[in-house]
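One protein chain is absent from this view; the other protein chains keep their places.
Chain IDs A, B, C, D and E follow the sequence of writing; residue 1 opens each chain.
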Amino acid sequence: MKFALLINTGPYQHQAADTAYQFARAALAEGHTIRRIFFYQDGVYNASRLSVPPQDDRHIVRRWSALAAEHRIELLLCSASALRRGILDKEGARVNAIDTDNLAPGFRLAGLAQLIDAGIEADRLLSFAD
Amino acid sequence: MKFALLINTGPYQHQAADTAYQFARAALAEGHTIRRIFFYQDGVYNASRLSVPPQDDRHIVRRWSALAAEHRIELLLCSASALRRGILDKEGARVNAIDTDNLAPGFRLAGLAQLIDAGIEADRLLSFAD
Amino acid sequence: MSTKKRIMIVNHRPPHGTLHAWESLDLTLTAAAFEQEVSVVFMGDGVFQLLADQDTSQINIKNFAPAYRTFRDYDIRHVYVEKEALARRGLSSDDLLIDVNLVDTGALCRLMTEQDIILHF
Amino acid sequence: MSTKKRIMIVNHRPPHGTLHAWESLDLTLTAAAFEQEVSVVFMGDGVFQLLADQDTSQINIKNFAPAYRTFRDYDIRHVYVEKEALARRGLSSDDLLIDVNLVDTGALCRLMTEQDIILHF
Amino acid sequence: MDWKRMLHTVNKSPTESDKLETCLRFTQAGHAVLLIENAVYAALAESAMAGQWPDKSSGITVYVLTPDLAARGLLGRDLHPDIRQIDYPGFVRLVTENDVVQSW
Partner (left out) sequence: MDWKRMLHTVNKSPTESDKLETCLRFTQAGHAVLLIENAVYAALAESAMAGQWPDKSSGITVYVLTPDLAARGLLGRDLHPDIRQIDYPGFVRLVTENDVVQSW
C-alpha cells in the first residue's frame, strides 16, 4: 500500500515526529511504500541541519535524511511555513538576501498543493500533529 | 521596577511571544526597566535570523533585536534548548563542525543559571508560555 | 493528476492564540484551488474563527478572518458549523462572517463517512 | 549574587508526549545547583512524570526519569505531589520513583504564598 | 509566613485546557486573575465558565485583556459583568501591584 505522511509539529518538543518515524519504519518493514512526507506548520523545524541534540539522544533531523535516502522518500516542506519559521533553502536565502540557508539533506521546499497531491496519490494520508 | 521575562514558545505558532513583546513595550513606556529576556524551550526559535514572515505581517525576530538595541536589553537563549532545535551562534557552529550559524543580532546563548540569575535580580519574573 | 478526492478539514481551535486557524485556512484554499471537493468543519472552539468584528490591530497580528469571505470565490460551498458548539457559546449563525450550514453530531458523522481524507487542525 | 529566593516549579504535563517534563527538570536541577530554595510540585497529569518503570527503549526517546532520583543529591527536599491527582488516577505514593510529600489543594495554596517566583510547565 | 499579593494569568480557553479551572482552585482572597490570549473567551457570559467564577464576596478580582477581546471579535458581545477590562498598561500595573505573578 502507498502511504503519505503529514507532520505538523517540531522535533523534540512534541512526540509526533517520533511517532511518525516509528510508523514509517514499521510500514516500510511490512513492505509498504512511502512516497512523500510533508512537513507543515511547526513541522518544518524537523528540517534544520543546524540541530545538535545531546549526544545520548536521537538525532531526529538526520534520521529523516537517512530514511529518505534509503527508501527514496520525498521530504517536502511547506515553503510559506518554512520561510516564516526560518528554514531556508539556497534559493530562499538568495531571494531574501540572507547570507545562509539551513535545510538538511534530502528535504525540499514545496507548495501546499504538493500536500494535496500526496493525499490524492496515496492510498492513505496520515497526519501526526499536536 | 525591574522586570525579567521568560518566553517558552516559538514565534507565530503561539501568541505568547507577541504578548510578551506588547507587555515589554508597555512596561518600558511606563518607565520600568527590562534587563533580560530569556528564551527557553521552543522559545529559542524567536532568535533565528533566517525567519522571513509574509511582508504584510510583523517580523517577530527583528522586533526583538530592535527592542534590545533600543533599550539595552539582554536577549539570552538557553543553549541546550537552542542547540537541540538548531539555533546556533558562531561558536556553536564551529564546535559542532556545522558550516553556518543563524543567531539574530542582539541574542546570545547562555546557561539556565542565567535565567535563575534574572529571576533573583529582577523585581518580577514573568513567563509567557503555551 | 485527474483523480478527485473528497477532503474534509476540521477546525477545533480559536484564532490568534495559535497559528492553527490561519494555516488550516491556507490549506483549505489550496485544496479548493486544486479543484478537490473540499468540506470545511468548525467545531468546538473552532467556531470562534468565523466570528464577525475581529480587530487584531491592537495586538499587531495580521487579521486573516476576511479571507473566509473568499470561500465563495473558491467555490467552497460545504461549510459546516457544529450547532451545539455555537449554542454553548451563546452564538448564532447571525454572529458569523459567512453563511454556513448548521449541523448536529449525527449529520457530521454522516458527512465524515463520505470523505476520502479528513485532516484536523 | 548572594540573594536567595524561594522558587517553585509546578509540573502539569505527562512525560514524553512533549519535552516540557524534561526541560522543567533541567531548570529545577539548575536552580538547586544555584543554591536557591527550590520547591517542585507535580499536579494533574504532572504526577505521571514520577511513575516508576518507565521504559522508553521502544520509542527510542531518552528516558530522563532516573534523574528524579538525583533530587536527593541536589538537596531538593521540597517535593510535593497533589494528593487528589494521584488518587484520581488510581495511583499511590508507592507507585512513584522517589519519596514525595502528598499535599492537598489547601496546603499547596499556602506553599505558593511563601514563594518569590513560581513557574509552571 | 508572609502573605503575598498574587496575579494569576491564564491564556487558554476553558475548552482547550483545564488551566483556568485549576488556577481558580489556587486563587485566594486578595488575588487577581487576568485572562489573556485565548482565555478571553472565558469572559463570554455564556461559556464553560458560566457559574464557576468566584463571587464578589470572594475578594478575587478577574480582569480580561481588552486588545485580546478586540482581536477575537468579543468587544461588543455579552460578557460576564464582574470581569474588568484592562489594556497592556493595566497589565503592567497589575504586575507591579502584586508581589508574585503565576502564568498558568
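Please note the rule applied: a residue touches a chain if its C-beta (ideal position, glycine included) is under 8 Å from a C-beta of that chain, and two chains touch if they have at least 3 such contacts.
Note that this is a predicted model, so its numbers are computed, not measured.
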Contacts of the hidden chain among displayed chains: A, C, D, E
Touch criterion as defined above, residue of A:R25, A:R62 or A:R108 at the omitted chain: A:R25
Hidden partner chain, residues of chain A it touches: 1, 3, 15-16, 19, 22-23, 25-27, 29-30, 32, 124-129
Hidden partner chain, residues of chain D it touches: 13-18, 44-45, 48, 51-59, 61, 63, 65, 88-90
In chain C, positions touching the absent partner: 12, 43-44, 105, 108-110, 112-120
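Simple rule for what comes next: only the chains that are shown with their structure count from here on.
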Required steps from chain A to chain D (each step between touching chains, minimum): 1
Distance-maximising chain from chain B - centres being C-alpha averages: C
Averaged-CA centre spacing for the pair chain E and chain A, given as whole angstrom: 39
Rounded Å distance, chain A centre to chain B centre (Cα mean): 26
Residues of chain C whose C-beta touches two or more other chains: 16-19, 59, 61
Per-residue multi-chain contacts in chain A, two or more chains: 12-13, 41, 54, 57, 80
